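Only one protein chain is missing; all other protein chains are in place.
After this line comes chain A, so read on.
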Amino acid sequence: MKIWAVVVLVLAVLPWGGAALLDHSASPRTENIEAPRWLTLEAQDKKLRVEVSPGWVLVNPGESSTATVQRGDATVLFEARKATTDEPRRHFGRIARSFDRSGVEVADGAEFRTRKEFAALRGVAVAEGRLGELVVLSKNKAVMSVLWLHTPSSDEHAADVVRMIESIEEAS
């Protein structure tokens, strides 16, 4: 009977379609209309801080290791992570190959201290499908990764993003 075929089809795509619909219609939880001037993030007992440019909004506050700031439709994700010894090069090589296959652009001069950043950032990039640039900076024994998602207005805010990246420093 055709009706059962329709029922099965609808019920099969319901979890995905329903969740996607709700997800897209939900507004991101945004608090603190204006971001604090300094964000302090922790990774393995090491603290890093970022000077947030004026006009940016902090999204999803309350986390200790990650922070997302937005301005318009431009988004920058900061994530403090544990730093480790340098990865064997072979790891970089093969991950980088799969990274390239996904069509993600890697910014010139981007530095990846660990495979973990690579994998994590790649996961976000693939999920979002719109990764623009990423930078991983190492400070002492912690690492700050910065993910900048390309959006129509992101170029307007490029100077802000660069300023924030350059401001990353170790917190006392």
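Rule of thumb we're sticking to: a residue touches a chain if its C-beta (ideal position, glycine included) is under 8 Å from a C-beta of that chain, and two chains touch if they have at least 3 such contacts; residues count from 1.
Assume contacts and distances are computed from a predicted model.
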For the chain omitted from this view, which of "RNA polymerase sigma factor", "Peptidase", "Spore germination protein" or "Phosphonate ABC transporter permease protein phnE1 (TC 3.A.1.9.1)" is its UniProt protein name?
-> "Peptidase"
Contact residues on chain A toward the hidden chain run 1-2, 4-5, 8-9, 11-16, 18-20, 22-23, 26-29, 60, 62-63, 66, 82, 84-85, 87, 94-95, 97-98, 101-102, 114-116, 119-120, 123, 127
